[in-house]
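Right, one structure below, let's go through it.
After this line comes chain A, so read on.
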Amino acid sequence: MKLLKRISAAVVAAVAIVVGPLASHGAMAQEKPKTVYLAVGTTSSEYWQEVIWGAQQVANSVGAKLEVYESGFDGQKHMQQLGAILAAGCEGCAFAWFPDSTAFTKAFVERAEAGGAFMTTMWNRPEEIHPWDTASDAWIANISFDGVDSGYQNGMALCKAIGGKGGIAVLKGTPDNPPSKQREIGLLKAVSECPGMTILDTQIGNWGQTEGQNITRTWIARYGDQLKGVFAQNDGMALGAVAALREKGLAGKVPVTGSDGSSDVLKLIKSGEMLSSMRISSQLHGAVAAALAYAVASGDLKIGDLAQAQRDFYLVQTLATKDNVDAMLSAQPNPADFTYDALKKNFWARSKGQIPVGVN
Partner candidate 1 sequence: MTQAQLHAHDTSAMASPRRGEAGTQRRSGHIGLGVLKSAGPIVSLLAMILVFASLTPNFVSVANLQAILESAAVPAVVAIGMTFVLVQGSIDLSGEGVASLANILLSILIANSVTANDLGAGAIGVVLATGLAIGALNGTLYAYLRMPSLIVTLAMWLITLGLAALLFPSRQPQILDSGFVGLALHKHLGLSALVYLAVALAFVAFIVERRTKLGRIGFAIGADEALVRLAGVNVNAYKVGAFAICGCLTGLGGILTAAQIGVGNPLAGEGLLFPGIAACVIGGTLLSGGRGGVLHSLVGVLVLVTLRNGLVQTGANPLLQKAIEGMVIVVAVAASTWHLRRKTRVVK
Partner candidate 2 sequence: MSALLSLQNISKRFPGVLALDEIDMELREHEVLGLIGQNGSGKSTLMKIIGGLHQPSAGEMRLRGSPVRFGSPLEAARAGIGLVHQEQSLIGNLTVAENLFIDKPTDFSRFGFYRRGRMNDAARIQLDKVELDVAPDTPVDQLTFAQRQMVELAKVLSLEELVEGHLVVLFDEPTSVLTPTEIQALFRQVRRLKMRSSVVFISHRMDEVLAISDRVYVLSDGRNVAERAKGETDPDELYELMVGRQRAGSVLPRNNPPDKSAPKRLAVRDLTVPGKVEDVTFDVASGEIVGLIGVQGSGAEAVCRAIFGVEDSHSGHIEYEGRPVRVSCPSGAVGLGIGYVPAERKAEAMMKGMSVCQNMTVTFGSDYGYGGLLLSKRRERREAANWVERLKIKTPSLDHRIDQLSGGNQQKAVLSKWLLGRSLRLLVLDHPTRGLDPGARADLFNAIRQLAEDGLSIVFVGDTLDEMVTLSDTILVLRDGRLSQRFDDVQTQRPSEEDIVRAMV
């Protein structure tokens, strides 16, 4: 039934745009924003669904509407969408925005500034620009997770699992993406501290499962017993690597690490087929980004009052391993923790500090 509903929703939606909707949504800027705009990479991934959920809790708690825009990781698409929203008139609007790559960040925040709106960004910021020196009247903050730390902790876990000796292979995400670079920097740091661990090869898996699987399969053939571990920069590729290892009966014998802490991966960690993954609180990511944007747009917070550490910061993350995975799996996010009022007490309560120089 649910399937049927979804299909019919899609058809109705499609027809609606052909025929023209009966209701208009033009949201005009008000004292208190009635809408929070959230841009995501895609709606069809667990991580982004949780981001949306977090932002939705915030919006619900203030009686605002949450509009979600997805780009399929196409920055141009988000540019057009932002253009369309601002074109309809959106002074004082609240945007929690995901720049698809660092190349687009500046363009997004400058547009928000030109349109008189406020914006928080997630993940991607070029090294040399910051909310306080670029479009500083509109760009409230950039919120991210510490990729270097993720790479380092996963790397050290791997080092430990292989007994400090042996070759590992690295699955990189999209090469021009900051988290990918950060996780690599972190891994290299771990390698330097674990001299017995060497990197056999690095390949680009574009965050994808199938690609991760194909590459891992080739590695198994190429390195055989030399392959002691796989470092995947995200959970998707890690799942692919595990699938390839399973084919050879090696799952659980060759440790695999990921990053994101998605529910599938947590289960694999529990079953022992995966070693670790950096669990990030995606609900929190969406909620804080939305709440900060709303706070400034509604006048609860003044941009000028914010310190640099409050405008460019990491959120907390925990390495999921076999030791803590049960707790993580059983923990259900409590909507009450993600209301605007709850977050407003201290937006930075779960900040892990300012983003250091040189990691983007």
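Selection rule, in plain terms: all candidates are chains of the complex that A comes from, given by their letters.
Note that a residue touches a chain if its C-beta (ideal position, glycine included) is under 8 Å from a C-beta of that chain, and two chains touch if they have at least 3 such contacts; residues count from 1.
These numbers were taken from a predicted model, which means no experiment stands behind them.
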Exercise for the section: Consider chain A on its own, then decide which of 1 or 2 touches it in this complex. Expected result: 1
Fill in the blank from the handout: In the complex, the residues of chain A that touch candidate 1 are 2-3, 6-7, 9-10, 42-46, 49, 53, 70, 172, 175, 201-204, 208-211, 213-215, 217-222, 224, 236, 239-240, 243, 246-247, 262-264, 267
